[in-house]
Each structure stands twice: as structure tokens, then as C-alpha cells.
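Notes for the one structure printed next.
Of the protein chains in this complex, all but one are displayed in their positions.
As written, the chains take the letters A and B, and residue 1 is the first residue of each chain.
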Amino acid sequence: MGEVPVKLTVNGRPTEAEVEPRMTLADFLRETCRLTGTHLGCEHGVCGACTVLVDGAAVRACLVFAVQVEGAEITTIEGIASPDGELSPVQSAFRECHGLQCGFCTPGFIVSVTAFLRDHPSPTDDEIREALAGNLCRCTGYQGIFDAVRRAADAAGRERS
Amino acid sequence: MKPAPFEYHAPHSVADATRLLAELGEGAKVLAGGQSLVPMLALRLALFEHLVDIGRIDELKGIERREGALWIGAGTTEAAVERSPEVASDVPLLARATPLVGHFQIRSRGTLGGSIAHADPAAEYPAVALALDATMEVASSRGRRRIAAGEFFDGLWTTTMEPDELLVGVSFPVRSARSGFGIEEFARRHGDFAIAGACVAVEVDADARIERCAIGLIGLGSTPERATAAEAELTGRPVGEVDAEEVGRLAMAGLSSVPSDLHGSAEYRRRVGAAMTARAWTSAASEARHG
Partner (left out) sequence: MTADPTATEARYSGRRVRRVEDARLLTGHGTFVDDVSLPGMLHACFVRSPLARAAILEIDASAALALPGVHHVFTAADLNPGVHEQWHTSLGPKMPETPRPPLAEGEVRFVGDPVALVVARSRYLAEDAAERVEVDYEPLAAVVDYGEAEHAEALVHPSHGSNVIGGFATMPASALDEVFGAAAHVASATIHQQAVTHVPIEARGLVVDYSQATGELTIYASTQTPHEVRLFCSRLLAIPEHHIRVVTRDTGGGFGQKVMVQRDEMCLMLAGPKVGAPLKWVEDRRENLIAGGKSRQEHADVKLAFDADGAIQAAYIDFVQDCGAYPTPWPVGTAASVGMLFPGPYRVPRAGFTVKTLYTNTVGRAPYRGPWQFESLAREVLLDIAARQMGMDPVELRRRNLLRRDELPYANQNGMTYDNVTPLETFEQALEMLDYPAFRAEQAEARRAGRYLGVGLGNYVEPSTPGQGYYGTEAATIRIEPSGRVNVYVAGGSSGNSIETTVVQLAADALGVKIEDVHTIQGDTAVTGFGAGTAGSRSASMTAGAVRETAKVLRERLLAVAAHVLKAPVDDVELAESRARVRGEPDRGITLKELADIAYFKTRKLPPEVPAGLEASARYTAEVQTIWVNATHLCTCEVDMATGQVKLLRYIVSEDCGPMINPSVVEGQIAGGTVQGIGGVLYEHLAYDEDGNPLTTTFMDYLLPTATEVPRIEYGHIETPSPGPGGYKGVGEGGAIGAPPAVVNAVADALSPFGVTITRLPLSPARIVELIEGR
């Protein structure tokens, strides 16, 4: 099929393009929007490296066609830190806790964890592990990643009280 | 792993969607959440000339009481089902099954209707719908009809819907008093498809006898299965005297097409299935007795 117009907001910026329907949201972000922070680790919806927020929900961008999310607000890893570059609490926690090594899976984790903690601000350890199970890492053995989520949750908890 | 090209259609109503399905014929496929379909397209295991995206059809979304049952639109995401207080109170088995469906990122997009229409025997929702005797509401350009869950699942990834029919909603009976529910599955890792599992619904009478029960089996056939022989055997018995292990054994008897693959032989799956049934029964029976 020829190209189809698609209009959506990416990290707060309105974006318009003409794309083939088969272009995944992941490829749209990487190639059309030049936002290469969203990574392709498997392209069949298991590794989670491509996770982005679509209208706030954590979603595997390799399993969505760009045309499906016409009108949506997309947040990628590039939109997680504040506009002046200050790391988000989740990003800071990953840094503090040695939660990344090669960094390839990291954007997917950061986005997933951001959504998870927003929706579950007081998770148990087991809930954290289950929430992390949708993202694969080969470098860290998940130790620093778990610690980072625990730390970010605890810090947010202290802030609220 | 990029999908092959396809024509994309995004109708805004059920009528438009069914008209498209009728016109486009066999080369068309419904695209709902895409969590099962898109990987197949990416791997080029499946090829469709046309995708009909039903994601913009509002009529397909929603959770509400209709005619005394809880109706869930086919386009409702699993995440919405997970969050729903109505589902939690009216159809607890569905609420408990939902966190087992993949991972939360999958549930953001995956739909209840998509999961049921995809009819994977190792998925949770088909077995739950079967166990609860849900009713599927389907539409086509010829009109609407209802299919009972017991007549819906036809074979591996196959339903009795016509190629041009669209699943529009599923009605689940609302739980009765003195009922209990349990779902247990065994997967290699958290969120994987079950190797074997069971969902159980039990209702007892005022004397704690089993008035009715349903055992839906996951991953133990080419479709979700009801352990009807076991159910018949258990009905009428005092729930406190039923041994959970016995339920497991009964449920495994008579299964004729238990899968065998890299993750386990048929014999292994029966063993696991028996254990999962026993565990699910224990939860359900306890809840039915004590509330």
C-alpha cells in the first residue's frame, strides 16, 4: 500500500509524516523521528527494549504500527528526563544502583519502570520482579535493575510522606 | 524482521468493519491489540493483504452490566479488565486470570476479544470463558448472533466464527453467592504461555455440597477444555470431603490431544495439569466454603 498520513505527538512535539502502514511505531520513532533511543532487540514483542509510552501506557513499539496510534501522545526514552536534562528519579536510581552495563535494554526498562511506579507507587519486592519480567537484560543479571526500582519506589514513598 | 506490505483499513463502526470483512474476504485479518498477530506478521509466518484495525471502534470498548451479565467489549484492553472494579466483583475468575496474561506492557494493547478470538489453548482468557459458560457476541454483514463458549472453540487457533464475522463482545455470568474461584498455571517463566493450567469455579449450596463446578483446562489440548467428566463426578459431593489431588486426577482423565513439544511431553503436561487443577480447586473450594 502506498503511504498513509499519520499525525501524532512525540515527546510533546507534534509530528506528521507519510508512512507505509507496515512501518512499526519503533521504526517510525527511530527513522522518521530520528529518535534512536528506542531499540530493537527482537522485533517480536518479548525483549521489551522498544518500550515506549502511548497515551501514558507502556507498550512494545515493535508490536504497534505507527498508523494505529494516529493522534496519540508518545513518550520515548528521550522524553523521560526533564527538558533541561535533569534525570528523572527512575533514571537517577538506575545510575546510582549500577542498573545498566551495555545500555541497550536500558531505555525499555526505564520507560517500563516509569509507567509501573506511576501506577504502583508502593510495590512489594515480588511485585517489582514480576513487573520487570517483561524486559530482558543480558548484562546485569537484573541485580542493579531491581535495586534501582526498589530505590526509586522507596524515594518516592518518602517524598509523599 | 519487518512485516510484508498490507493495505490498512481503520473503520469507526462495527457496521463498517463487517462490511469491509465481507468485501475483502479471505485476504483480510482483524487487527485488535496486535500482541499475537504482529509477531506473526514480523516473522512472516502469516501474510494478509488487508488488515482491518478495529481499534477505533468505540462500540467495541466497555465493561457494563447487560441483561444481568457482565458484558465486555471485544476491543477492551486486558489492562482495562485488570483495573475494572466491576470485573473484580462480578467475574473474579477473569480478574484473577488477567495478571497471568503476558506482561503489563502486553496488556496495555492486548484485548479481551483478541485473546478469545485467537483461541490459543495455552492462553488464560479462552479457558476462563469456557469455564464460565460465557457467551460470545459476533457480528457480520448478515447480522448478529451469539455463540456459547462451549461451541466457540473449534480447533487449534480456530473458532466457529465465519471468516467474515467479528467478535464484538463477551458476556460473562455474574458470580453467584457461595461461589469460589481459582486459577493456577505453570509456565517456564513468569508471563510465558502456560505449559499446563486450570481455572476452577465452584458453587456450593447451603449445606456445602457442590451445586455446580467448572474446570477449564489450559494448554492440555488443541483448544481449551472443560473437564466435564470430573465436573459430573464432583457435583453433589460435600465440598469439604473432596480431595484436591483426586480432582486433579479426574480432570486429566479422558484428555485425548495433550500437546507434546520441546517444553514437555504429553505425560509431563498431564502431571503438571493435575497439580495445577488440584491447586486451583483448593483455592476455589476454600473461597466457596468460607467466602
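Just so we're on the same page, a residue touches a chain if its C-beta (ideal position, glycine included) is under 8 Å from a C-beta of that chain, and two chains touch if they have at least 3 such contacts.
Please read all numbers here as calculations on a predicted model, not as lab measurements.
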Identified contact with the non-displayed chain, of B:71, B:186 or B:281: B:186
Among A:57, A:133 or A:156, residue touching the chain not depicted: A:133
Which residue of A:6, A:46 or A:74 touches the chain not shown here: A:46
Omitted-chain contact residue, chosen from B:37, B:138 or B:275: B:275
Residues of subunit A in contact with the chain not shown: 20, 22-23, 30-31, 34-44, 46-47, 49, 76-78, 80-81, 85, 87, 91, 94-96, 98, 100-107, 110, 128-130, 132-146
Residues of subunit B in contact with the chain not shown: 1-2, 4-5, 39, 43-44, 186, 188-192, 195, 262-265, 268, 271-272, 274-275
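Basically, only the chains that are shown with their structure count from here on.
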Between subunit A and subunit B, centroid-to-centroid distance (C-alpha), Å: 29
Of all residues in subunit A, those that touch subunit B in their complex: 1, 4, 20-22, 24, 27, 43-45, 48, 51, 54, 57-60, 62-65, 67-68, 70, 112, 115-116, 129-131, 133-134
Subunit A-facing residues of subunit B, complex: 1-8, 10, 31, 34-35, 38-39, 41-43, 51, 53, 55, 79, 102-106, 108-109, 189-191
